[in-house]
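The other protein chains are all here in position, but one chain of the complex has been omitted.
This part shows subunit A:
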Amino acid sequence: MIYLDNSATTKPFPEVVDSFVAVATNYFANPSSLHGLGMKSERLLAQAREQIAAMLRVKPNEIVFTSGGTEANNFAIKGVAWEYKQRGRHIITTKIEHPSVVEPCRQLEELGFEVTYLPVDHEGRVSVEQVERALRDDTILVSVMHVNNEVGTVQPIEEIGALLARYPKTLFHVDRVQGISKVPLDLKQAGVDLCTISAHKFHGLRGAGVLYVREGVRLAPLIAGGGQERQLRSGTENVAAIVAMAKALRLAMERYDRDIDRLQALKDEWLEALAAIPDIEINTPRDGAAPHIINFSLKRGVKPEVFVHELEKSGIYVSTTSACSSKKKAPSKTLLAMGLGEDRAERGIRISLSFDNSREEIAPAVAAIKQAIKTLSEVTE
């Protein structure tokens, strides 16, 4: 098997699964219970919070555990909207955000909020000048992803943060789901107020994520109830998945320190091999892109969905654009926003790597890609 769909989900590290099983088996008590076993669960939760905070270089009380990236993104956007609606009702985001950012924005629009969706350039990058021009007196939130999930473009988060430092009434949310453990970002230095990460994108398990909420930022809770997570996110904590997430993050960061140069070199090699195939066009920008995502468009006549299944026969797993929207037959919004045209945007394929991928996979995978294109072209012609 050659697994090249790591931006959809990563394979959990075995040690992470071990932790999950150990916690779920031995420390199953409710962390809010008064007795000693409850206290142990509570300790585990506190230790996970400290470890994650230390790795993100923020304070433990700035970490809110959620069920994952989608909830964290929803919470950041709606939480700010409800809490600060007296201050203003304007939100700025981009045309290439993940659905878990776009859809809450759409819901807010129905409720009378105004949302500006900023365009991106041909490399998929939003410009700081455009953010500045879109800012208004009543702008309460700017939400920009760190690394685009479809093409891998890294957004100018630090620059936008520096700009927003001059607008204290506007909060800054960053969806860092694809960036964490792949592209460094110092949340404090970049002036980020809210930041989303999700465990299963760094070899943790599904069902756990984090919203970083800078001290001083208030959010209206989406999920009200027993008052867990400092009243911000009620519901009995998923201690096992959270501990597993803390371990996964530690291991993923260690892999970053050890392997980032190798991953970057691997991606370059992939790009070179793909660029040599005449029937595909690379969509990922050369510079300023994450080290793990490669996007290309197939030539006309090869349907992406069929291509994915054809490759699957050889045990090779890739995506059409993003997994979350791949079941809808629509052109990629990101590729469209990059101005690549409807035709090319309909034929996007994404290869996403992790630290576990190797050079040895490139040759057989590229051969299979060539073969698949050939087979499918013959069928459709």
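In this text, a residue touches a chain if its C-beta (ideal position, glycine included) is under 8 Å from a C-beta of that chain, and two chains touch if they have at least 3 such contacts; residues count from 1.
Keep this in mind: contacts and distances are computed from a predicted model.
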The complex's invisible chain, by UniProt name, from "Ferrous iron transport protein A", "Probable tRNA sulfurtransferase", "TIGR04295 family B12-binding domain-containing radical SAM protein" or "Sugar ABC transporter permease": "Probable tRNA sulfurtransferase"
Who touches the missing chain here, A:43, A:133 or A:300? A:43
Residue among A:56, A:115 or A:246 touching the omitted chain: A:246
Residue, one of A:51, A:66 or A:320, that touches the chain absent here: A:51
From the listed residues A:29, A:134 or A:162, report the one that touches the chain absent from this view. A:162
Please give every residue of subunit A in contact with the chain that is not shown. 19, 22-23, 34, 36, 39, 42-44, 46-48, 51, 57, 59-61, 158, 162, 186, 243, 246-247, 250
